[in-house]
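The block underneath contains the structure these notes are about, expressed in structure tokens.
All protein chains of the complex are present and in place, except for one that has been dropped.
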């Protein structure tokens, strides 16, 4: 049992958040996300002893978006191991998260699996190795979270696909450089589906215990990873999880994590706990404005970070 | 007292290293470095209980080069605090370590204090705030390492300065963008001096306990940092310490650290120990080829990394 | 009547060409182009007095590919005049001809109408303003060339479309930046069609007299341009007609012109003549290896260039 008073800490953070002007803006390019009330705020912690703490709108579903890239990476890593690193790098991008420049400069090898181009390659790997990609992937997530209600939001997926010109460009560049084995449209379709997965903060924190419990067996359905593999996914979260703000997140928060344009962030203190926070308005770098603050205060108050 | 058998582990690593073909190349652009025998290898650990373990050529001085950038950053941070971040970023560069492109694209604000341009800005800060920059800086390092023998190698400094066209270009770009207050030649002179500092592995590991002992007072001579400031320097080491191989180092080793073209690497396990390794031949990214391996084995054998 | 002995000059060039090792390579990414015999060579001159000179395989049809971009530009310019320059620039690209980088850097405004991205915008303009784009465009070309046999090769168009991932990426980037009004697939379809137009050297030279006769009325079917507009299209050919070899072409040949990956080049000496040359193997910059040589010799022998 953790001796950190998470209930007290979450309460304090919640009070502070409610007094903090939100300088972020809700992502507007996806109609379904644009309508989410900007004052939603939820935060949940799940310790490695399976204690659950939460506050605010933590039982409300939201679109996890790019946070799903950690889960698709874990699955692909389980399927093909280090072969994956021949097709996608593990270095921070150092540039805005959708850069065509970088992909061209590096001849179709995305810098890491968390930029869109990298996640498209990961989607391509899953498509090549899974019989029923959509079904298998959601079953994996349900197995981690022990929650069969988790699902895609096909309406959001379709809506994103319809205006997803940047991703359509990226997938064609990958194909041009021979770093895509499946049809460009099929890859996009699958990619947008797993971005559309919806979870509550509690479910998301629960899901990320798979990474905070790095020393325990990572075995969920057909997906298995070694401790060393989990640690390395954590390392990639640290260096690449926040677009071109990864350094800032390491500096301010000091935990491996991953954000999504839906306003969610999942993070972990290895061997201690996982945490999920949700607040839709994003800062200029595309990460949840209040979510970043809440996590900064969390590591301040717990006096615990990986550094 | 640490319960990790560092003496045994260092012994094993040393045996493995001696059996590993060295695919690296010694940096040749500085005549003084080019002549160092390529089979030198030393490794030293200093625990937070001040136990010292070492093996190989660990008592031999080498040029710490860019590792000194962590120390100049600490000093500048102590002097002007967060003001520093208006003149230099904290994001990984995602590009080769001397990139003119990035500096131009970001209008003279270097991405982080560990790329050369960033360290030149840090040098400029020290020059503006110290009465006797060279003297004050070396006294700071002697205070950390409790070792008055540590000094500049003025011959190396002069030799680097003479062929340092890349850094001369960078310092002029910084000046052009009004991100340099002192004379370009003076900044270069000071920069090359602190790159020329020489230490043994034992001295270097000893010096870096200032960062592994993050919860203890960081107070060395006139330089003081809070725990939070030390943690944040550690975070910057993690995301930016290895040029465009920071992601790979996080992935393989999983410790905050910093390398230098002299073949040295210093790293820390926060709250546990600091480590220094030295092997002159560098991999293609400019980091010690065997040094990287030795540290990867260290975190494997200790089953301890920050992730 | 021109007093230049073009018959003699073409004869000399032909002899020289047959003795020159061809260091170029036939474009292989389009199956239909890859099968063209590499030793094909044709060259035709049409003077402003309508005298026609030709040699070699000048009566054989080939795929004019990007040369059609001059014609689509002329049509779009006739339709919307200088409004066009709000959506596409007139500066040389200074980079390889398909650069995603540049398009991103310039926020979806292609540098000029002769790089692929620019020609896609031009295609979008034609689609928005023509009732029957394919029909209207081919009728324009038939009107210039006074030749009703000129047509699309739908087999080539379809074949290029199937593997046209680069162009698919570009068209999506344009759409992303709101510089495309029509459906991405429709724009690509039309673009590949007008790239697939086939002409003989004689037909191509005949067609380009519309630009060498700059002081006469440019009025072909519904398409009309002023002398000033024609001169300006000629200027764009000069500065942008040869991908990132425009400077070299100006230097060696000194005539406004445009090349295509089918191995064709059309060029003009304003107020004197137009010339077309065809030799499938391309140099490293994507321009016909022997075609460049033939035109260099032509301006040497005629002692006439615009400079």
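Letters A, B and C mark the chains as written, and numbering starts fresh at 1 in each.
Operating definition for what follows: a residue touches a chain if its C-beta (ideal position, glycine included) is under 8 Å from a C-beta of that chain, and two chains touch if they have at least 3 such contacts.
What you are looking at is a predicted structure, and each value in this text was computed from that prediction instead of being measured.
Trainee: What are the shown chains in contact with the chain that isn't displayed?
Mentor: Its contacts among the visible chains are B, C.
Trainee: Can you say which of B:52, B:79, B:143 or B:169 touches the chain missing from this structure?
Mentor: If we include the chain that is not displayed, B:169 is the one touching it.
Trainee: Looking at the whole complex, which of C:48, C:72, C:93 or C:176 touches the chain that is not displayed?
Mentor: Touching the chain that is not displayed is residue C:93.
Trainee: Out of B:34, B:59 or B:101, which touches the unshown chain?
Mentor: In the full complex, the listed residue that touches the missing chain is B:101.
Trainee: Touching the hidden chain in the complete assembly: which of C:240, C:261, C:276 or C:295 does that?
Mentor: In the complete complex, the chain left out is touched by residue C:240.
Trainee: For chain C, which residues reach the chain that was dropped from this view?
Mentor: Contacting residues on chain C, toward the hidden partner: 89-95, 102, 111-112, 214, 228, 231-232, 234-236, 238-240, 244-248, 250-252, 254, 256, 270, 300, 305-307.
Trainee: Quickly run down the residues of chain B that touch the omitted chain.
Mentor: 99-101, 103-105, 165-166, 168-170, 172-173, 175-176, 184
Rule of thumb we're sticking to: only the chains that are shown with their structure count from here on.
Trainee: What's the contact topology between the chains, one of line, ring, star, complete, other?
Mentor: The chain contacts form an open line.
Trainee: Select the chain whose centre, defined as the mean of its C-alpha atoms, is least distant from the mean of all protein C-alpha atoms.
Mentor: A
Trainee: Of all chains present, which has the mean Cα position farthest from that of chain C?
Mentor: When every chain centre is compared against chain C, the largest gap points to B.
Trainee: Report the inter-centroid distance (CA atoms only) between chain A and chain B in whole Å.
Mentor: Here chain A and chain B have centroids separated by 32 Å.
Trainee: Quick check: what residues of chain B touch more than one other chain, meaning two or more?
Mentor: There are none in chain B.
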